[in-house]
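A protein chain is absent from this complex, but the other protein chains hold their places.
As written, the chains take the letters A and B, and residue 1 is the first residue of each chain.
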Amino acid sequence: MKARFAITALVALLIFCAGYAALFIAPDEATMHAIQRIFYFHVASWNAMFCAFFVAFCASVAYLVTGKRKWDALGVSGVEVGVMCCTIGLITGPLWARPVWGIWWTWDAKLTSTFILWLLFIAYLLLRGLVEDPEKKASLSAVFAIFASLDIPLVYLANRLWRTQHPQPVIAGGEGSGLDPTMSKVLLLCLFAVLCVMILVLVDRYRLELLRNEAAELRYEIESRGLDASNGQETPALQKGAQ
Amino acid sequence: MKNFEFLFTAWMVVWAVFFVYEISVARRIAQTREEIERLKQQLQQR
Partner (left out) sequence: MTTAKAAAIILAKELRLEFRTRELLTATVIFALVVVVLFSFAFDPTAAESRRYGPGLLWIAFLFAGSLMLNPSFAREQNNETLDALRMAPISGFAILLGKILANFIFMSLAELVLLPVFAVLYNLSLTGIVSRLILVLVLGTLGLTVTGTVFSAISAHARMRELLLPLLLLPLLTPLLIAAVESTTSLFAEQPALDRTWLAFLAGFDIVFLTASWLLCDHLLEE
């Protein structure tokens, strides 16, 4: 418990430093000025998203290889947190685009690809919701997660090839080559900070899933012994049989 | 700062999403822990 509290406090401090750096230490960008500072968290949340989905991919493979439920728990946690980071990226993107370009959305390669990813992994969550048997749920969603993860590079590649044929305004006006050294350092700090937050949330979601599995096993145990799970009374049929 | 509202909203969105999610997960963890305790007691009664 103490360790957990210490880690949370540390991460909170990290976020504070990163935020301060993004808002005040980083130099003002030449054309976009203050609004460009969204970039630090926009890029950081997409980086966190890819990490979360990678965790989900590895966990899915591990589940199919070992059959241990804890990997399935890690898989669903990775996807859920990844979708959340993706949502953040998809919201901060338009919030950046609107004042800079005057439009909320543009079908440029990166945004389109990320939107597709969002849909793809939401489909994973829907799939899990619609399959009832827990073992089937785990193995089928692991297979789907692997297919979806394999699709990620294909989605980005296809959109990039396509968009270079039909040029569009590019949102990411400040990243990549030619980044001012202070900006790079602030970016790294923000990447690290958001990644830590993502890992923290991921671990918590993982714990929740493990607890849920434990509760389900207990419920199953109770039902199979003939106890009424809601008030602990033996069912009448069993009492008669014992007599 | 120009366009401050957008920057502020974006900042709020980032942390609000994480924060709300974390709170909901923490709450569900507490609920599930209680349920596990209850179920364990039922098993012990048997």
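One rule holds in what follows: a contact is a pair of C-beta atoms (placed from the backbone, for glycine too) under 8 Å apart; a residue touches a chain by one contact, two chains touch by 3 or more.
Predicted model only: the values in this text are computed from it and were never measured.
Colleague: Which of the visible chains would the unseen chain be in contact with across the whole complex?
Modeller: Over the full assembly, the chain not pictured touches A.
Colleague: Just one of A:116, A:199 or A:216 touches the chain that is missing; which is it?
Modeller: A:116
Colleague: Across the whole complex, list the residues on subunit A that are touched by the chain not included here.
Modeller: Considering the whole complex, subunit A reaches the absent chain at 64, 116, 119-120, 123, 126-127, 130-133, 136, 139-140, 142-144, 146-148, 150-151, 154-155, 157-159, 161-162, 165.
Keep this in mind: only the chains that are shown with their structure count from here on.
Colleague: Provide the residue numbers of subunit A that touch subunit B in the complex, in ascending order.
Modeller: It comes out as residues 15, 19, 33-35, 37-38, 41-42, 45, 81, 84, 87-88, 91-92, 95-96, 98-99, 194, 197, 200-201, 204-205, 207-208, 211-212, 214-215, 218-219, 221-222, 225, 227, 229, 232, 234.
Colleague: Inside the complex, what are the residues of subunit B that reach subunit A?
Modeller: Result: residues 1-4, 6-7, 9-11, 13-15, 17-18, 21-22, 25-26, 28-29, 32-33, 35-36, 39-40, 42-43, 45-46 of subunit B touch subunit A.
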